[in-house]
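Selected chains from the complex are presented in situ; the others are not included.
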Amino acid sequence: MIQACYLAPDAKQPERLEDLERIVALWQEAKGLLWVDLEHPSPEETDLLGERFGLHPVAVETCREKTANPLVHDYESYLFLVLHAVNFRPQQERVTTSELDVVWGRHAVLTYHRGAVRAITSLRESPGNGLGALMARGTDFFLHALVDRVIDNFQPALEQMDRLIEASEKQIFVEPTDEVLQRLLGLRRSAAHLIRVATAQRDVAGRIVRGEFPQIGKQALAYWRDAYDHLVRMAQAVETQRDLIVSARDAYLSVVSNRMNEVMKVLTIIATIFIPVTFVAGIYGMNFEWMPELKQWWAYPAVLGVMAAVAAGMLIYFRRKRWI
Amino acid sequence: MIQACYLAPDAKQPERLEDLERIVALWQEAKGLLWVDLEHPSPEETDLLGERFGLHPVAVETCREKTANPLVHDYESYLFLVLHAVNFRPQQERVTTSELDVVWGRHAVLTYHRGAVRAITSLRESPGNGLGALMARGTDFFLHALVDRVIDNFQPALEQMDRLIEASEKQIFVEPTDEVLQRLLGLRRSAAHLIRVATAQRDVAGRIVRGEFPQIGKQALAYWRDAYDHLVRMAQAVETQRDLIVSARDAYLSVVSNRMNEVMKVLTIIATIFIPVTFVAGIYGMNFEWMPELKQWWAYPAVLGVMAAVAAGMLIYFRRKRWI
Amino acid sequence: MIQACYLAPDAKQPERLEDLERIVALWQEAKGLLWVDLEHPSPEETDLLGERFGLHPVAVETCREKTANPLVHDYESYLFLVLHAVNFRPQQERVTTSELDVVWGRHAVLTYHRGAVRAITSLRESPGNGLGALMARGTDFFLHALVDRVIDNFQPALEQMDRLIEASEKQIFVEPTDEVLQRLLGLRRSAAHLIRVATAQRDVAGRIVRGEFPQIGKQALAYWRDAYDHLVRMAQAVETQRDLIVSARDAYLSVVSNRMNEVMKVLTIIATIFIPVTFVAGIYGMNFEWMPELKQWWAYPAVLGVMAAVAAGMLIYFRRKRWI
């Protein structure tokens, strides 16, 4: 599905187009600002990128690929960017990314994405003449607006990760089960994924901020710097999260060890109190004919006393060892 | 709340102002040294930054944000810095930071912060004509004085962290409970936070020290170098603290294992001494009719002797194994 | 075995050659495009590289070596590359690499490899006039096509590793045996191997992308950039895999500890319930003559009641401790 918005040089309101021939004509004319959006494109529509929009074969190939890394390539007359929008699926507790390919030229922006991308939808459906106002500021501002919306998606994912990590941390000290461990393993996988995306995206923004692409005007750079700082902060936040996940997993092992220690202490206390006294009872349960103690009236209470003394001694010993 | 101090070019004593129109007029006049402070500003007052003080929209946006990273941006006619003051809350054993945004120009400094920041208060209320003397040395010295006071807040946080880490280390060897572990987990979170702030702040100072901003005079650089060295030392100190926290947590696991080992040894010693002799007692507690030993007068003492020998043998074995 | 394909300057179809003299003549003529392939070469054939094809002794020596690292050396009139094709052997769950040495000149490409390399076979046997079409685009495109095919081999290895890691992760939570551990150890060895190959290969591509070798035309660079991005992505993917393997191994230890904890709890519950009541039974099994309780009719049920109470008390205690 190919859609386009066109803001003629002196117009205020962008015009919405769906006619391919018209779009291509405007693309080649290179006046005003044209935004072409390919959503869930068929292989044939992808071929158009090369045939009609004149993109380099490598760029077309990268669009076609399933999971290209965030990157920016300079094809002189245009820049080609791959961005990743991030989603956190609460049910699976898993981070997923959806790719957004952007071709940026002086007078036109082309976006290419397989599924619906929230950044695109929110841009296209900005209330009032939001889109027109944005487009009027030129393609470099328009590109920044797009990237900014993609970056904004990171924040909720980070926050949900944070919540899950904190919940796991608490859970560990309450009931350290295999499930917590499995969740931490999953979170670590998600964090690894997020780090890779955030750092790659940060490097893309970094190259733009350093002024590597003269096509991006100086005025827009201030905005890009802001986007860059956001990404730096996010990449650091995920690094910290990974650290905390590792930390939580270590805590898990310690808590389990501690619990086992508690269990062992209970067993040991009970066993060491009762095993010796049971042995004493066993002695006087023997059936030897010649056991003179058995005949004494004071023997039974004496043996009970000895047993009590042994138990008390053990208890004192454990108290000293701070086991109870 | 907008407050300002103004030191006229030839004045000795700064004048305190609260009238917005007057402040803006002095801001535009750009003579002497004007310090404008916005504490807990309302959204409308934040808007003034762009409308009346002529700041770039990105800078205004960064002020408005809740948790911007420490950074320095160069807007040619002024520098925009985000600094973080650090607080350690002893009750929660947690590090918190409060943001301080600073706009620095040749003739004016503007500070913007949500809560009360100790660095600002101590500057505004410096005894005698401390503030006037400082302002008389120019804005780059004034900025350094501000940053220096922000950095000074790190030291007490570091020291309290140090105290807590050492206390935890000792606690581990006395009584390794889940609480120590939880505290270590919290300290690690605090250390991660401090590292992020300290390194970001250090990078800000580093860029200034390297002379990246020609606005900062050469003479002031010697002071900045000092601030930079402080931050480098602090960042290293927190790194070491993180290391020690990890180390303490590893020690925790080892101590728990060691304790469990002790518990197991006690159980094993008691059990292996008494289980065999209890078995012997059990044998002669059997009710078989044909058990000739039971009839012998020497059988009972002999059995007791055998039991003593078994127990003694076990004790010797444990002594050899160095368990007792 | 020496084989060659030659595309004369104006020809469409490449000619296949096996005559050494002819090949060497074409090599020296340096027109059109000549592709010489040495598969499983004998020491004598390797000597030809220096004697007849004029390669530098160091390059010949590197060919002769068993396990050279991926690298690119610039001998001015030609480039010398060592590439590694990757294979994952599912039976041994092990990554192996086969070396491919490439000499690249303006008009000729020479490939040298010990075993059959899939990239070479697929190139030589490309359907229709695939090979001719490729060769017609010049040696730098031809080299890229070769490298691209070598890189494509990484993907299946990565995917099989991924599958094995995920299978191990699940296995850990089902039945943590020594075998899972051994497999993880093997996977880590494979990952270490892959990382070394992928990063070395990435550095080779990176040097070419940075334009370090003016022999490679600007047009071909766009293709190389793509290859470079692929390798960057792969190197990152293996790093993540290594991380996940470490993570899985840590989980293994935690799961085993958790299992042991479960085992200990069962033992402790049974032991602490029955050891005390067995002791009570032992008491009334003693044969003292003066044990007045034995004579009472209510004594037996009373003792049974006490035993039940002790057991119930223990069960309540364990329930409170959340052990059952």
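When the chains are written out, they are named A, B and C in that same order, and each has its own residue count from 1.
Here is the rule we use: a residue touches a chain if its C-beta (ideal position, glycine included) is under 8 Å from a C-beta of that chain, and two chains touch if they have at least 3 such contacts.
In this text, all values refer to a predicted model and were calculated from it rather than measured experimentally.
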item: Assembly size in copies, with 3 chains present; value: 5
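Criterion: only the chains that are shown with their structure count from here on.
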item: Chain located farthest away, centre of chain C as origin (C-alpha); value: B
item: Distance between chain centroids, defined by C-alpha means - chain A, chain C (Å); value: 25
item: Touching two or more other chains - residue numbers and ranges from chain C; value: 285
item: Interface residues, chain A side, partner chain C - complex; value: 56, 58, 61-62, 68-69, 71, 73, 75, 175-178, 181-182, 185, 188-189, 192-193, 196, 249, 252-253, 256-257, 259-260, 262-264, 266-267, 270-271, 274-275, 277-278, 281-282, 284-287, 291, 293-297, 299-300, 303-304
item: Residue numbers on chain C that touch chain A, as the complex places them; value: 169, 173, 222-223, 225-226, 229, 232-233, 236, 240, 243-244, 247-248, 250-251, 253-255, 257-258, 260-261, 264-265, 267-268, 271-272, 275-276, 278-279, 282-283, 285-291, 321-323
